[in-house]
Structures are given as C-alpha cells and as structure tokens.
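Got a structure for you, written out below as structure tokens; questions coming shortly.
Left out: one protein chain. Kept in place: all the others.
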Amino acid sequence: MNKSLKEKIESTFKDLKVAIPEESRIAVTAENHSVLAILRFLKDAGFNHLALISAVDWIEDGFFELCFILTSYMQNNVEYTDSQRLHIILKTLIPREKPQCKTAIGIFPNAEPYEREIHELFGIKFEGHPRLTPLLLEREYEIPPFRKDFDTRKYVEDVFGNIPSVENNK
Amino acid sequence: MDRNKITKWLKEPAKMANKYSLHAIYFCTGCGIIEIPPVITARWDAERFGVIPAATPRQANLFLITGYVSVKTLRAIIRTYEQMPEPKYTVGFGSCPINGGMYWDSYNTIKHLDKYIPIDGWIAGCMPRPEAIFIAVTHLWTLIDKEMANGYIRYRKNYESYRRNQELALGKLEWPPLYKASEEPQGNEQ
Partner (left out) sequence: MVAKIIQLILSPIIALVVGVFFLGLARKFMARIHWRYGPPIIQPVIDMIRLFYQKSVSHGRMFDLGIVLSLAGSIVVVLFLPLGGTAPLSGSGGMLVILYIMLLAPLGMAISGGQGANPNISIGISRKLILALGYEVPLLLILLAVMTHYKTISIVQVVNAQQSTTWSIISLPLFLSGLSYFLILPAILGIRPFDVSTAPQEISSGLMVEYGGKYLAMVTIEHAFVLFISIALFVNLFLGGAANPVTFLVKMLMVFMLGLCINAVFPRLRIKQAIKYLWKWPTLLAFLGLIVSLVIRS
C-alpha cells in the first residue's frame, strides 16, 4: 500500500521527495507552489482528514517549515490493522523574511483555525483566509511569540516583573 | 473541630458560621481543577466540613484559584471575585499562583497572583493531594478564628493599588472601579 502510493505520487508530480520513515507513515517534501495541487490529489486518493497544520522555525537555515498531516477516515474501520492505517505528512519550506502561503481552506475547510493559530503565533500570512484575527492571545507582540528570536525571559521581566506588589505600591 | 461547642456559637456566631459553611465557587481555573472532583465526591468527602460547590459567585464564600492564571483568565477571576459578597476568602492552589510555577517564563501567564487579588493562603504542590486541601481548610478555620483571614478588607483598603496593577497587566478594564476613593462600595450594597 505504501509503495504503490509512493510510486503514484512520484509519478504524478515532479520535484518532490517521498520517503517512508517507518511502517504506515509517508513523508512528502514539496515546493511551496505545488502544495495545493498535492493536497487536492491526496484528498482524491482517499486521505480526506486534515488532522493538523503546524509550523517549525528553522532559524539557522532561515526557513519556516509548514507541515500538513493527513489521514483517512475510512481507514479507522476495524478491517484495517494498526500497521495499515497510513498517515501522510506533507512538508514545505517558506522563506523567513517574507512568510506567506496560500490557504488550504478551499480543499479542507477545517484548516481555518489551524492557520489562524499559526498566523498569530508565528506570523505567517495566509492569503485568502477570511478571518486572520487572534485566536488565543490577548495582546500585541512585536515578534510573534513562537519564533526562536522571541526572548521570553526578557519579555516576562519587562511586562510582569515591573508590576509592584501592593505593599510597595501605595 | 469545634462545631459542637454551643458556648462558642452563642459568643461569636458570625465567625463560627463563616467557618463551617464555606461554599466554594465552582470556577475551573486551570489544570488544578482535576483535584476538586475527588475532594467533593464520595472518597474524600468535603461535605462533612461544610464545603460544597456553589454554582454562582453570589452564593459563594470561598474562591479556590486552582492552577495557572493566564491573562484572559485573570479578567474572569477579577470579575468573579468582585461579585462575591463579603466576607470572602481566596485560596491559591498549586505552585502556579504563588510564583509562576511551571510557567515562570511564559509570555501569557500571571506570575504572582497576590498583586492583583488578595489571597488568604496558599497550598503548595503541583497538584496538591486532597489531604492537603483538607489541611488548608482547617488552617483557614484557624485564620478566621484569629481574624487574620482579612483579604477582603485589604482589597477594600488598597483598592487603588490593586486596580493600578490590574490595569498594568490587562490593559483597559471594561468594568468601573468597585470602590470609590472614599471607601464606600458602589451600587446599592446592603
């Protein structure tokens, strides 16, 4: 099952790498401009559950890496054993100076909160997203908090450490 | 436990009644709320101490702040605390309200809760066991007896300092000040 899918993906698209890191996992590394086409292809091949979109900050290389994790609802049946349930992770690289990407809402409508969270915490802009407002946090940060160059201890000292206790405040 | 001493009841009924009828508001702050259902159900029964959960802040007496306090939660905590009728007692639960606990360098949590809300006592642990919660309740009784559990009096006296701290942490507050500068409570409190 893995091998046939791997050959199918490699034959349909060019300049992408498909690896099988362990049994029942497939890792696809692609360019940014072909991500939506690959997602559409995988959804038609039966992987219609977008489980997660997450991002990794490679600060030394100067990239963000976006990861899409896809599974298939039909493989949750009892007829499939654990080793037959495939998870596909699709990775792309985005440059760190101008981080933006096209939204995956057209293919998977449930990508909306994941992209909102990534925009809030990493600063990656998704074109075509209807509502890129803050989801979890309340304040404005100049550097988005999950980036590796955000200094948390300095932020805590500046913002929370300067608040005096009540006895010293009168 | 001196609930059976009739003479004490006749001498100072207010203190005894406040001690043995602590209704805790059922506000699930953070991860520490997982320790509350074992305390109030059949195994470690808290109802024999008089502690039951109350559904609204207006009926409650005791505020347990269990676990970490993020910035959004602090807003809700302050509004809930100001709705409770006096005399009221707050207990900080776990190590996160004491000094930040596990989240001491987080960008979104409050490190020292004592700067925003008056706290009467702390329970250390991550999470404290139910036996520690009962020790805290009996310790709170001792404090009420000696009249040292006066968090609400401190709140009334130093209200400007507390409100300044709250505004520094939260930005603009949507609710008006609870006490005017002349130490009179707003609204028609009776």
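Each chain carries a letter (A and B) given by its place in the written order, and its residues are counted from 1.
We adopt the following convention: contacts are C-beta pairs under 8 Å (C-beta built on N, C-alpha and C of every residue); 3 or more make two chains touch, one makes a residue touch a chain.
Keep in mind it's a predicted model, so treat the numbers as computed, not measured.
*Asks:* Which shown chains does the hidden chain touch?
*Replies:* Among the chains that are shown, those touched by the missing chain are B.
*Asks:* Looking at the full complex, which residue from B:56, B:99 or B:142 touches the chain that isn't shown here?
*Replies:* Going through B:56, B:99 or B:142 one by one, B:56 is the residue touching the chain not shown.
*Asks:* For chain B, which residues touch the unseen chain?
*Replies:* 3, 13-14, 16-18, 20-21, 23, 26, 41-43, 45, 47-48, 50, 53-56, 58-59, 61, 84-87, 187-190
Note that in this section only the chains that are shown with their structure count from here on.
*Asks:* What whole-number Å value describes the gap between the mean CA coordinates of chain A and chain B?
*Replies:* Measuring from centre to centre gives 40 Å for this pair.
*Asks:* In the complex, go through chain B and note every residue touching chain A.
*Replies:* On the chain B side, the touching residues are 71-72, 104-108, 110-112, 114-115, 118, 154, 158, 161-162, 164-165, 168-169, 171.
*Asks:* If you look only at chain A, which of its residues touch chain B in the complex?
*Replies:* 137-139, 141, 145, 150, 152-153, 155-156, 159-166, 169-170
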